[in-house]
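With one protein chain withheld, the remaining protein chains of the complex are depicted in position.
Then we have subunit A:
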Amino acid sequence: MSRRRFHGLRRLKFRMTWNKYNLYNLSRMTPSNYANFGATYFQQKWAAKAATRAYHGEQIREKQWERMFTPRLNAAIPMDHRYLGEHDGSELAAGRGSGLEKPFDPKKTSMGKNQVPYMHMTYAPAERRLDVAIFRALFASSARQARQFVTHGKVKVNGKKMPYPGYLLNPGDMFQVDPERVLFATGQAKTPEQVKAGREILRRRRIANTRRDERKKERKEKALQEIANKKVSAERAAEPAAKPVEDRPVGTDKEARKQRKNDLQELGKQIKAIMENRKAPPPAKRKQELRALNKEIKATMSLINRRPATEIQDKTDDLTAQLTKLYVSNPLARFKPTSKPEVTTPEKAETPAASQAPEESPEEKKQLREAMMLYRENPIDESKPYATPWAPRPYMSAFAFIPRYLEVNHNICSAVYLRHPVAKPGLAEVPTPFNAEVMQLAFNWYLRRR
C-alpha cells in the first residue's frame, strides 16, 4: 500500500501547514464533516479524535500525546481593578430575596457569548512543544518543517542549541531560528532556472575558495621558507637586520569604496533582473535607457579606485536616482516599506547635490535613500535557496496570526514563550480550526474513563 497523502482532497484532513491544498480543505470544512449524528457516541468520538489529531501534533506518536494530555484546562478571567477596589465581594451575597437581586432578563444576558471555551484548550499541552511554537511564531511554513529546523540544529533555546523538537518550552524561554532558514521557509520558491543558476554560482564559489586556500597555503609555506632562510643567513652574518613592516593605511576610505562598489554591483543586478524579466519584459525604449545606465555603471566601476570617494558616491546616488525615475516603484520589490510620516530635514536640503541631475527635493532624496536601503536589505542573490528579492510565499496571509502566549520579534527571528495558553471568556488561545462540539468529543476520547 502506498503512503497516504498528507494533503488529501478526498479524505478531508486539515493540517498545520500553509499549503494551498490545506487552504482549500479549510474552505470545505463544515460542521457536518465531523459531527455525524447517525453514528454512535463512540464513533463520533473516534471521528473527532482522528480529525483533531490530524491537525494537532500530527508528528507526535499517539502514545506520546496520551502521556501529554491532561484533563486540567487553563483559564484566566480578566479582572477590573476599579471593581475590586470598590467592592470586597460581600455585595454578591447580600440581600438575597430582599429585593437587591435584579430579576433575570434574558434580553440583557448574552447567552454563551462570554462563556469560557474550555474545550478548545484540549490540545494546549501540544502548543508547548518547540516545533509547534516555531510554527506558531511564523518561522516555518509547517510544523514538520519547524521540526526539521530543530533536528538540523538551526534552533536555539536561551542561546543554546536545542536539537529536540519535543522540548517543552517553559514560560520565559526564548527561542531563535536561523534567519536564513526562516527566509527560506516563508519566502517564494525559486524557478527551476533560478535553482540551476544558483547551483552554478555556488559551484564557482566553491572552486574559487579552494583555489584561494591553496594559494594561501603556498604563500604561507613560502613565507616560512623565507623566514627560515633569513634565520640561516642572519646566523651566518651574526647581525639581525629587521625591517619595520610598513602599516598599510586601512582607513574608512577603503571601506567606503568597497561599499560603493557593492552598491554599484547591486544596481547592475537590479537592471539585469529588470531586463531579463520574462513575465513583464520592458519596452524597447526603456531597454535602451537601461542599457545606457548599465554602461554608465560599468564606467563608474572602473573608476572606483582612481577618483575620490565622495565623487563616486555622488555618481552612485545619481545612477540610483535615474533608475528610480525610470521605475518609480521598484518593479522587483513586491513589498514597499511602510510610508513613514514625512519629515523635511533642513540640513539635508541645504547640502548641495554635486550630481549632474537637476536639484532634487528633500522628499525625492528621502525616496531615493529608501530605495537604496531596500536594495541593500533585500538584494538579488541567486545563491540563496529562495527567490530573491525576498517576498512572502503565496497563501501565507490566510494563515498569518500570532497567539498571545508568544512574543515574537521577526527582525531577529526570535520569540519568547510567555506563558501557557489560557482560555478567556469568549476566547481560546489555542489555534484550532474545529468547533467546540468536535473538540469536546476529542476531549472525551482522551479522558481515562470514556
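The definition used in the following text is that a residue touches a chain if its C-beta (ideal position, glycine included) is under 8 Å from a C-beta of that chain, and two chains touch if they have at least 3 such contacts; residues count from 1.
The criterion applied here is as follows: contacts and distances are computed from a predicted model.
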| item | value |
| --- | --- |
| Per UniProt, the name of the complex member that is left out, chosen from "Branched-chain-amino-acid aminotransferase", "General transcription and DNA repair factor IIH subunit TFB4", "Integrator complex subunit 9" or "37S ribosomal protein S35" | "37S ribosomal protein S35" |
| Listed residues A:E58, A:D173 or A:E382, member touching the removed chain | A:D173 |
| Absent-chain contact - pick from A:A47, A:I60, A:M372 or A:V422 | A:V422 |
| Those residues of subunit A which, in the complete complex, touch the missing chain | 2, 9-10, 20-21, 23-24, 26-27, 29-31, 72, 74-82, 84-86, 88-90, 93, 116-117, 120, 138, 157-158, 160, 162, 164, 166-168, 170-174, 179, 182-183, 186-187, 335, 337-338, 377-378, 389-392, 394-404, 407-416, 418-419, 422, 424, 426-436 |
